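Excluded from the complex is one protein chain; the other protein chains are retained at their positions.
Then we have chain A:
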Amino acid sequence: MDVERVVKTQVTSSELNPSPELIKSVNNGETTLIAVVQALGPFLTAPEEKTRVNGLTYLSNTVTSIDKSKINRPAARTLTNFFLAKLDDFDSLSPSLSALLVLSKLSATTFDDDTAVEVYRQIVENVNMKAYAQSVRHQVYQLFDSFLDKHREAFKDMGPEFISSYSKMVDGEKDPRNLLLLFQLDKVILIDFDVESQIEDMFDVTFCYFPISFRPPPNDPYGITAEDLKVALRAAMSASSHFAKMALPLFLEKYATSSGPAMKDLLLTMAACFPAYGAPAVAERGEELWDCLKTEILYTSDSSVEAAALAALESLIRTLYPTTNDGPSGLAQLIIKQCLENMNEPEKNHSMGSSKCLAALVRASPSTGPFALSQALPQLFRQFNVPKLPSHRENIISYVTILLMAARSVYAVPGATRRQEQERSLEPYRENLLDVMREGLRTRDLKVSAVRGSVALAEIPGFWTKREVEEVVQGMDDLLINEKDPDVRPAVMHGLKTIAGVHADVVEGVTLPVLFHTLPETAPEESDVDGRDAYRRILSALTDLCTMPALFETLVVRITTRLDLLSSATPIEEDAATGASRRECTVAYAWDLLNTLQTVISIKLEAKHVDLPKYYSQVAPRLFGMVVSAALPRVDKVVPLFRDRRLITIAAAIGETLFFELSAAKQAPVVQSMVSAFEEGNLSAIVYDQTSVPPTAGSPLRGNATSAEQDLVALYSAIIRGLKADTPIEVPSISDFLATKVHWAVRVARDDFQLRLMLDLITALVNKRVSEFGGHLEPLLERIWMTDIQDTTQPFELRRRGLLVYLHITKALALLRNDLAYSSIQRIVEILSLSNLDPAFVQEAACDFGVLAESGGKGKGKGRGAHLTTKLLHAQKLWNFLLPKLIEGDKDTEGKGRDVYLVAFASLLPLVPSSLFLSDLPTILPLLLRSLSLSNAAQRANVITALTSIVETANTSTATDKLLHEHAVTMVEGVLRSARRLPGVETNGRVRCTALAALGVFPDAIRYETLHPVKATVIRELADSLDDPLRSVRREAVDTRDRWYRYGA
C-alpha cells in the first residue's frame, strides 16, 4: 500500500478519518505506525496552522481507530511526547487529548506510571480549562478518569501536589455532563487518597454544588436529570469522614433556608452522610440534628419530605448506636421521651409523626429497637385500654401498628440480620398484642390498623404460633364477608394474601372453607343486589387468593362442584315469566363462577405457573360434561342451564386455554377423543362422567341434530384452536375432513353463533395443518368460489357464508405468508368492481375485509386468534399487497361504486399499526377523511382509531406536521359527528368513546392557532355527550371537554 499517497490524498482533501484500507493495513502489520507518522510528516510540520491541525487530527484518528496491540512501547512514548507538545496549541488540544486517552488505556508496560504522571503534570501546567468548551473539558476529565483507573497508586504517591492541582483544574465546572463524571472522580479520590490535610480543597469542589438546583433544558438530548446529579454528588459528599466538621454545620445552616425538593435532597444527603461521618462527629451535633428532623417529620404536609426526614433520623440513630453494645442512652432516650409525651395526646397532629419517629428507632439498630418498643408498648397498651376519649383509640392502635410494621421490616425481610428470637423485643407483650389486635379487628374504625398490625406480627418468623395466626385470620375472614366499610376490605385482602405467603395452610384451612361456605347455593334473585354484591366480593377475594399453587386446587374442586350443583338443581321451566328471570340470574351466577376460574387461570398463565397443565384433565372434562349433557335432546320442556350460549362460550374458552398448555403428547389422545365424539358420535369420550351421556347420542354434526346439539361445536372448535403445531390429528383424509366442515358452515349451521365457531375451527385447522393439505387447498377454494360464491342463483345467505369461509381460509394462509393467500384475495378485490351488478353482495364482501384485519396470534392467551401460528411481518405483507389495489380501485371508479373501496379500506385498518402508513400519509389521509362519513359504526371506529394514532405522532416530522395541521379542522369536524348521537346515523358506545378519545388528542398535538376557530363549537357540542346514556361515553366526554377548555387558555 502506498501509505504516503493515501495519507496525502486524504489530508489534502480534509478527509481526516483514515481510510478503512489504511487501518486494515496497519492492523495486519503491512504498514507500520511509524510509516503513517512519516507520511504525515510534511503536514505535521507545515508552517500553516490549519494544515498542521489537520495532520494532527488525522494522526489522532489513526491512533484511536487501529488495533491497540499495534502500538508498542517506543511508539507510545513517541506519540505521547508528540501530543504532549501540542497541549498549549488551542486547536490541537482536542485531537491530542483523544489520542492521549487511547494511549493512557494501554497496558502498564507500554504506558507506565511515570508517563501518566508526566502527562497529568503537563496538562495541569498547559491547559487553561476556562478557555475551552465543554466537550474539551470533558476530554480532560476522561483522561483523569483513565489515570485514576490505571495508575491510581502513582497519583497517590504524588502527595499533596495532586489534590491541590486537581481541585484547581475542576474548580468552576458547571456543565452537568462534566459534573456527573467529576463527582465520580471526587468520590474515588475521597475514598482512596489521603485527603485529610487537604479536605478543605475537596470540600470546596464538592459542597459548592450543594444543593443541586438543576433543571434539564427541554428536549435535552443527554437526558441527565437533577436526580442523577443529586445521587452522584451525594455519593461524593458521603465519601469521606473528614468532611464532618465542615459539613454538619453546613447542613444545619441549609436546613433553615430549604424547602420542597431542596429540603428532600438535604435530608436524603444527611441520611447518606451520617454513617460515613461517624458517631463521634455526629454525636456532637446530635440534638440539633434531631430538632431539625423532628420539625420536618411532625409538621410537613409533603409525604416524600417526611419519608426523607425519617430516613435521615434512622441513619442518625444507626450511626450513633450501631450495635447492642452501644447502650441506648443520651439522644435515644431524649427522643423516646419526647415522642411518648406527644403520643400521650393522640388528638394532636404531631402524635402520629412521633410514632413514626419511634418506628425509625425500631428499624435503626438492635440497640434502640428493643428499647424503644419496651418504652412505647406498655404506655400504648395503657392508653388503649383506658383512653381519655374513646375516639382516641383509633390513633392509639395505629401507633401500635406503625411500630409493629417497623419490627416486621426488621425481622421479616429476606436476608434479615436481626432476628426476633434473639432480640425478643416483642416477647414480653405477646398476650397484650394479641388482645389489642383481637379487639381492633372487631371494633369500628380500628379494623384497618388491626389488620395491618396482625399481618405484621404473623409475618415475623417464629413469633406467632399457628393458633394465634388462625385467630386473627378468622377475624379477618369475618371482615371480608360482613364488613361494609369500603376501606377495610382491600386491607384485609392484602393482609390475607401476605399471610398466605407465610402460612398457606392457615388460609387454606380457615379462610377458603369460610368463603366457599358463604357462596350461595343458588343464584340471588334479580332484585337481590346485596346478595349479588356479597357473592361477587367473595369471588374477587378467591380470585386474589387462589392464584397461589397451594390454594388453586381447592378453587378448582370447589368451583366445579358448585357448578355441578347449579346445573343439576331443580330444572326451570322455559315458559314461565318468573322462570325466565330465575334462569337469567342462575346463568349470570354460573358465568361469574366460571369467570373466576378463567381469571385465576389467566393470572397464573401470565405469572408462568408450572402447575397449570395438570389441571386440564381436572377441569375440562367436567365442564364439557355439563355442556354435553345439557345439549342432549330431552322429552320434557326443561332447558338445562348449560344450554346457555354464554356459558358454553366461557367453558370452551377455559378448555382451550388449559388445552394449549398441554404438550403435544398429552394433547394427542384428547384430540382423538374429540374427533371420535364429533365424527362418530362417541360423546362420552370427552366428558368426565361417562354414564351421563348415552351411547346412542349421535354426532352433533349429523344432519338431524338439534340446535342445542349443534352448539357443541364450541367444544370441537376450542380444542382445534388450542392445537399445538406438532400434535397429530388422525383422520382418514384431512382435506375431506376440512370439506365436511366447510359444508357444515355453509349449509348446516343454524345461525351466526354456530357459523362463527365453525369458521374459527376451519381457520385454526388450515393455519396449523397447512402442510398436510398438500395441493388440496387450492381446488377446495376454487370449488367454494365457483359453486357457493359466484353463483348468483344461490340464496344470498349461502353465498355470504361461502365468502366468509373463503376469507377465513385465506386469512389462515396469510398469517403464514402463504402465496395462495394473495391470489385468493385478488379475486375478492376484483369482486369490488362489480357493485353495479350485484350491489348487496359486493357491499358484504367489502365489509368482510374485516376478517383479514382481526388479530391473529397477538394478545397472548386472549381472544379468538390467540393460538394461531403467525409468521413475522404477515400483516405488513398483506397490507402492502392490498392497499395499492384498493387505492387504485377507488381512483378508477366513479360515483357510488367508490364507496365499497372505502368500506374495504376502513374494515382492513386494524390489520396494521398506523405507524406503517405514516410514509404514505398524503395518499391515505384523504381516504381516512372520506371514510369518516361511512355509515357503519364499527368501520368509522376503525378510521378514528387510525386517525388518533396518526395525530399523536404529529410532531415526528415536519411534513406530517404540516399535513395534519392543514386538515386538522376537517378531522375535528368529522370525528365530532361520530361522537354524537345524531338521528339517522348508526352509532354505538364504542364509536362514540373512540371519537371522544380522539378529540382529546388534538389539543396536545395540534397548535392552538390552527384549531381555535372550532374550540367553541367543540365545547358546545360536547355538552350533548355529557348527557350520553352510557357512562363510559360520558366519562370520555368530560375528559375531552376538559382538555378543550384548557386548550389555548
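Definition applied: a contact is a pair of C-beta atoms (placed from the backbone, for glycine too) under 8 Å apart; a residue touches a chain by one contact, two chains touch by 3 or more; residues count from 1.
Everything that follows uses one rule, which is that contacts and distances are computed from a predicted model.
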> Missing chain's UniProt protein name, "Exosome complex component MTR3, animal type", "Uracil phosphoribosyltransferase homolog", "Striatin N-terminal domain-containing protein" or "MIP18 family-like domain-containing protein"?
Replying inline: "MIP18 family-like domain-containing protein"
> In the complete assembly, which of A:91, A:326, A:345 or A:592 touches the absent chain?
Replying inline: A:592
>> Considering the complete complex, identify which of A:294, A:532 or A:604 is in touch with the unshown chain.
In response: A:532
>> For a quick check of understanding: of A:259, A:957 or A:1017, which residue touches the chain that isn't displayed?
In response: A:259
> So which bits of chain A touch the chain we can't see?
Replying inline: 259-261, 264, 299-302, 304-305, 349-350, 486-487, 489-490, 526, 529-530, 532-533, 536, 584-585, 588, 591-592, 595, 599, 644-646, 649, 751-753, 755-756, 804, 844, 847-848, 850-851, 854-855, 862-864, 907, 910, 936, 938-939, 941, 988-990, 1023-1024, 1026-1027, 1029-1031, 1034, 1038-1039, 1041-1042, 1045-1046, 1049
